[in-house]
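Of the protein chains in this complex, one is absent; all others appear in place.
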Amino acid sequence: DLPFALIAGPCQLETREHALQIAEALATACARLGIPFIFKASFDKANRTSLNAPRGPGLAAGLEILAALRDRIGCPVLTDVHEPAQCAPVAEVADILQIPAFLCRQTDLLLAAGRSGRAVQVKKGQFLAPGDMAHVAAKIASTGNDRILLCERGASFGYNMLVSDMRALPIMAETGWPVVFDATHSVQFPGGAGGASGGDRRFVAPLARAALAVGCAALFIETHPDPESAPSDGPNMVPLDQMPALLARLKEYDRLTKGAV
Amino acid sequence: DLPFALIAGPCQLETREHALQIAEALATACARLGIPFIFKASFDKANRTSLNAPRGPGLAAGLEILAALRDRIGCPVLTDVHEPAQCAPVAEVADILQIPAFLCRQTDLLLAAGRSGRAVQVKKGQFLAPGDMAHVAAKIASTGNDRILLCERGASFGYNMLVSDMRALPIMAETGWPVVFDATHSVQFPGGAGGASGGDRRFVAPLARAALAVGCAALFIETHPDPESAPSDGPNMVPLDQMPALLARLKEYDRLTKGAV
Amino acid sequence: DLPFALIAGPCQLETREHALQIAEALATACARLGIPFIFKASFDKANRTSLNAPRGPGLAAGLEILAALRDRIGCPVLTDVHEPAQCAPVAEVADILQIPAFLCRQTDLLLAAGRSGRAVQVKKGQFLAPGDMAHVAAKIASTGNDRILLCERGASFGYNMLVSDMRALPIMAETGWPVVFDATHSVQFPGGAGGASGGDRRFVAPLARAALAVGCAALFIETHPDPESAPSDGPNMVPLDQMPALLARLKEYDRLTKGAV
Partner (left out) sequence: DLPFALIAGPCQLETREHALQIAEALATACARLGIPFIFKASFDKANRTSLNAPRGPGLAAGLEILAALRDRIGCPVLTDVHEPAQCAPVAEVADILQIPAFLCRQTDLLLAAGRSGRAVQVKKGQFLAPGDMAHVAAKIASTGNDRILLCERGASFGYNMLVSDMRALPIMAETGWPVVFDATHSVQFPGGAGGASGGDRRFVAPLARAALAVGCAALFIETHPDPESAPSDGPNMVPLDQMPALLARLKEYDRLTKGAV
């Protein structure tokens, strides 16, 4: 009966002001719509295509920004972890620890995240069948953690291209864990822009609508006040000023799907 | 402003009574919902996996059934053509000639169908990028025919598996022709059942909802009073008695999408 | 103990002189190497990406060229058929009837080709698992025809890209029929050049070596004196003057593989 939750923010943290500006805009829009809002940003993009691409402020500075934002805006925050040792310090600030797609099979990272006491969201690897996420979730659940989110973000489809298989949502839901659809990375063209990933943001809205029509617990959407100047994932981020209208529209699909259950 | 049209029927024609039973049930359900209904059935399954699989009644007997049904029910009918020479006789009965996916690049068939004076629906080949359907449509349009339908039915995804790329709907819509989503063949596992194709009808409803949320002009759904006994595509056909509830539900998604345009 | 056979020629027939020039050069090179040579060319490219692309001289004129070439050079010839009715006239001239990949599941065409009394080569559909070719071969064999060739030419891999799965060769060989590797179309980028298919001929030689190392009965290679001016498949054709050296090299791999059996 709840509307979908929104996990949103810029791809990577830039400055504190930048993060606050985005979080404030999203929190306001979500409050108006009754959509639970979780701020998302990465302190370290640990797997950029190219060595020279900006990675973000790093763990300490990043957590400081997230903590400030959490205080100021009052919303839960989600951020990625890349190594088991990051889980404990990140868990002091973040409400949800996110396991990146490439790392979704790293047992130690899953266990450390599970043991952190925080909720854990796992992105499904581009190389993984949806049914195989049951094994991934079981690793986390073995720690006693029962707040697990499974996130679809596209499957490898030839080279430099992903495809969103909407069947993945009900298949992953069979695990009993809430399923999230990442409408931003699903429209990525990995490595498709030479030394960086390309993407096509025109498909964010239709794929998000499709996911809500199929049924999912939350949406993950990256946004930026000026995507063209973003240090990563610019081509597939939604401009911040388009988010309120998009969310209002998406809520209708969610209500239709969930009203009928 | 119109709701989506429904192209539906059994995969292949069996008897006249069987066809009438299905058409009547669908026509009634669609009339109640204000959904334009086009009856679909094949007189010849010309590309079965196995030689010994039943193919249907053939051209002459099949057209007789379709003509009777058209008279009795008053609905337009759609059926497949496999060779240029079939287009003229089929066009005497059928309102829409359908080009099967494997044949979507056969220039002579496309031209003959275009010249028949009837509307032409082309299934997108499992091997084709959505943008390449513009060239397919241009072949038909070169005959002066301006009633063309482009139909998504899944793309090859490894062996014995298809995936529905929802981006294909808006990409094909850029041609200006109406786009149809085939929710039945999209959930096929081609050759996945040994000497026959398998499938999973559980995904028909969610994928149809997704397609309407993305936006399409029509849905294509195969149905049968007793799918388990159907001579083809049984595993992915919707039981006939479930169609009215499914259609009522689907109409809500369509209204949401088109109300907003 | 025989070396591989070579099926080679231009993609489509241009003029009689052009065909003779190519056939002569290939026959000479093959004779020198003890490689059985079959001339290949299409009289009609029935499934070009774009309507405006040249299709070839047509059935009557094409068969005339093939007959002349067969007389003059003394080599067997292979050409495509696209409809059942073409099989009988084509069989009067061609030694091998080829079923194009998109048509590999069309039962009537397979049966008509089987009944023609000529050998039949079927290209594996880009959408087909290698094991499913057993059903395709069974359709032809049901006519009593026992000269069947199964040809690998790449599997759909995302959009506008094929991949050569070398496992397909031994899997298809389990049927007992000779297996052919098409090194030309395997390196095609279907629709990858906008209104035409692209390709990358740099990979013809390595993939042909790989196929012979895995083991196959014949190679299929398209060639042209001036690929850049060819009406189709130019980007993936081998320049004619490079064929003798390529064949000499390929023969060594074949000998290595077959010497050990």
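When the chains are written out, they are named A, B and C in that same order, and each has its own residue count from 1.
Assume a contact is a pair of C-beta atoms (placed from the backbone, for glycine too) under 8 Å apart; a residue touches a chain by one contact, two chains touch by 3 or more.
Keep in mind the model is a prediction, meaning the values are calculated, not measured.
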{"item": "Identified contact with the non-displayed chain, of C:R16, C:R147 or C:R209", "value": "C:R209"}
{"item": "Touch criterion as defined above, residue of A:L128, A:L150, A:I221 or A:L256 at the omitted chain", "value": "A:L128"}
{"item": "Hidden partner chain, residues of subunit A it touches", "value": "46-51, 55, 82-84, 102-103, 105-108, 125-132, 135, 138-139, 142, 155-156, 159-160, 190-191, 195"}
{"item": "Touch list for subunit B against the chain that is not drawn", "value": "157-159, 161, 163"}
{"item": "Absent-chain interface as seen on subunit C, which is shown", "value": "155, 157, 163-167, 169-170, 187, 202-203, 206-207, 209-215, 249, 252-253, 256-257, 260"}
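The rule we apply is simple: only the chains that are shown with their structure count from here on.
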{"item": "Subunit B onto subunit C, rotation angle from CA fit, given as a multiple of 5 degrees", "value": "180"}
{"item": "Closest chain to the centre of mass proxy, which here is the mean CA position", "value": "B"}
{"item": "Whole-Å gap separating subunit A and subunit C, where each centre is the average of the chain's CA atoms", "value": "48"}
{"item": "Chain centre separation (subunit B, subunit C; CA means) in Å", "value": "33"}
{"item": "Centroid distance [mean C-alpha coordinates] between subunit B and subunit A, Å", "value": "36"}
{"item": "Residues of subunit C touching at least two other chains", "value": "159"}
